[in-house]
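Chains shown are a subset, placed as in the full complex.
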Amino acid sequence: MNETRLAALLSDVAGGELSVDAALDRLRTLPFETLEGVATLDHHRPLRTGFPEVIYCEGKTVEQVAVIAERLAAHSSRLLGTRATEAQFAAARGRVSDLQWHGQARCLWLDREPEAARQEGVVLVCAGTSDLPALEESALTLRLMGHEPCKITDVGVSGLHRLFPCIPTLQKANVIVVVAGMEGALASVVGGLTNAPVIAVPTSVGYGASFGGVAALLAMLNSCASGVAVVNIDNGFGAGHLAALINSRIAKNREN
Amino acid sequence: MNETRLAALLSDVAGGELSVDAALDRLRTLPFETLEGVATLDHHRPLRTGFPEVIYCEGKTVEQVAVIAERLAAHSSRLLGTRATEAQFAAARGRVSDLQWHGQARCLWLDREPEAARQEGVVLVCAGTSDLPALEESALTLRLMGHEPCKITDVGVSGLHRLFPCIPTLQKANVIVVVAGMEGALASVVGGLTNAPVIAVPTSVGYGASFGGVAALLAMLNSCASGVAVVNIDNGFGAGHLAALINSRIAKNREN
């Protein structure tokens, strides 16, 4: 504890065990140590919140991913690598033998924690089969952060009737992640049917003028339904992470 | 009739009333006259189809609009001017005293045809009050072309329940025009609920990242519902015109 360390230091000065100059020397760097304390807290945060360390693998060499994974696995019981290739995974498993692979989500992951009850309350919805990679990235993120999401798949707005049986599930959710490509209308429809906060994930699925997800992104940003916010294209991880933060806070209070 | 005129000319040659050279002279320009014949047919088409002459007023001076309106009103019992200003209308009415003004649609128009039964079968749907200008431009176009559209307004996807009572109306339509800004999701929802051809009109309604209608435009182009095609942003006229073309053909066959 910083405050403890500060009190000890001051006591040492008060007791004459530490000279003013020596104390000054140590305090001179304190602001940064203190900030490192913030950093340390920050560093501890993942463990507290059940949030694993995350490696963004795109643009890293196979070797870089392997080294980072090994280093993280030495200090953390959980880790997640997004946008990974199978080659990156293979190299990393060479160093972390119990590393796992999720092909559809393109993630490498590790979970050495004892199995425990996960928090419910997050619902993941996606419009079509082609949106599954982002949905699965969200789901894996949530599970590593201690949540058990409920998945509803293939309920695109061109066949609304498929969505209706799910309305009760949606209305009971603490937070909903909607994953959709093409015109991304599902976010507005779900946002209009429920009272829950909605995190929308545009995907890069679609014909020409979807422009790699821009059409869905813009649609979601312009949703006429209130209560919708948007993350980056295909960013299932980001949506999952944010959903976990929100759900944790709701659940934590519920427990008290 | 061109063919009649050609027959007459040939008869004159056959009867010696017209020399070969004189006939040649007149025929030399015939291809263009013939094309003008196509043009004439084209020119007659509006009358046949009930389609009025249209003035695109934007970028024209007040004087230009007035002169064009006067000239058209001399040959046609109907006319339509889109994207007009009140000043353009005022100047034009100075020359065409029975010209009408539709403020919300920003159109000047004229209809001297005797009142007659209009064709039903076109349904116009819009998402919000702010989308009314484009919807009214469609409606006015349809009426001038001899159709009586059914209007459904303020049924945005953020409150789907407002749309459901309209499903039977939508399912009976020959063709549907969907007008929506923001995320434009209404086109997909309507497209998924019915079997009718859907013409989508994106509007420039929305917060910042609607980019003047681009968000809705892209959403509609990427609709996951089949049977949807799109016209230009705020182009209520274009959608109305196309809907009239389609509805006419369906109705015409129905009558036979």
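Chains: A and B, in written order; residue numbering restarts at 1 for each.
In the analysis below, a residue touches a chain if its C-beta (ideal position, glycine included) is under 8 Å from a C-beta of that chain, and two chains touch if they have at least 3 such contacts.
This structure is a prediction, so every number in the text was calculated from the model and none was measured.
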Q: With 2 chains shown in place, count up the copies in the whole assembly for me.
A: 8
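We take it that only the chains that are shown with their structure count from here on.
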Q) Using the average of all C-alpha atoms in each chain as its centre, how far is it in Å between chain A and chain B? A) 51
Q.
Can you tell me which positions in chain A touch chain B when the two form their complex?
A. 127-128, 156-160, 181-185, 187-189, 191-193, 206-207, 209-211, 214-216, 218-226
